[in-house]
Structure formats: C-alpha cells, structure tokens
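One chain of protein is taken out of this complex; the other chains stay put.
So, subunit A:
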Amino acid sequence: MKLLTLNFLTCAIKSCKSSPASFPLHPRDATLEIIESDLNLAFLRNILPRLMWSELCTITRELGLPALPETVPTGEDMVEKKEGEEEVASQTAKDLHRVLLETGIREGGLVCGNCGHEYKVLEGVGNFLLPGHLV
C-alpha cells in the first residue's frame, strides 16, 4: 500500500474522525516494499497542495525512512532549471516520487492514535473492515 494513500486514510470508527489524534494512522511493525513506477511530473506537482506535510513527515520518521524536507516543496522545486530544454524532474521530485508512490507497506499494522485500534496490511492490501463489536 503506497504511502501516499496514508494522506487520505484515518480510523474507520465514526467517533474517532472528529479527534485530531486519529490522523495520520501510525505504522506498526511495518515491512516496506518498493514497486517502481514512472515519475509523472505534472501529477506530482498537482497533488503537492493536497499533502498533509507534517503528518507525512511523521509517518516517514516512524518508518525510519530518510527525512522529508521540513516544508512542503513548491511546484518549482520539482523541476531542474534547464533553459530551453524539456522539463526535467529535480532530485526533490525523484525523492518524493520514491517515498510517496513507490514505497509501500507490504505487511504490518496501522494504528489509530485515538482509539488504538490496529488495521492490518497483508500482501500490500490494507484492511479497514471493523470487527462486529466496533461497528
């Protein structure tokens, strides 16, 4: 499950959603995987304003991944300046693509910081179905 997904996930329990502690979910005992994909500069630039940056920094820190820049990169940071040539992805863009779109959780848990419920990730598939007593 690619890490970008975590930017849009929280606890499935309704009463947790109003609590700031329920976002982001915290990885537990995670095994990571890399699934390579083509870097799409326009796509990366477009989703930048939607990233919950400090929360993503928290997740990468918890996973022991290289630290993200302190502040969210700008669209300009995504491109290497090269006059008169086609746009080339900057190292920042490559790093961001690597961590958000190519790095994923293969196995492990995702824990709600509010209620403590743990959701399982198996074979790269996150399962957010609630057990009967929590519905």
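We take it that a contact is a pair of C-beta atoms (placed from the backbone, for glycine too) under 8 Å apart; a residue touches a chain by one contact, two chains touch by 3 or more; residues count from 1.
Here is the rule we use: contacts and distances are computed from a predicted model.
Colleague: Of the candidate names "DNA-directed RNA polymerases I and III subunit RPAC1", "Elongator complex protein 5", "Glutamyl-tRNA(Gln) amidotransferase subunit A, mitochondrial" or "S-adenosyl-L-methionine-dependent methyltransferase", which one corresponds to the UniProt protein name of the undepicted chain?
Modeller: "S-adenosyl-L-methionine-dependent methyltransferase"
Colleague: Touch as defined at the start, partner being the missing chain; which of A:14, A:82 or A:133 qualifies?
Modeller: A:14
Colleague: Would you write out the residues of subunit A that touch the absent chain, in ascending order?
Modeller: Given the touch definition above, subunit A has residues 1-2, 4-5, 8-14, 17, 23, 37-38, 40, 42-43, 45-47, 50, 101, 119, 123-130, 135 touching the missing chain.
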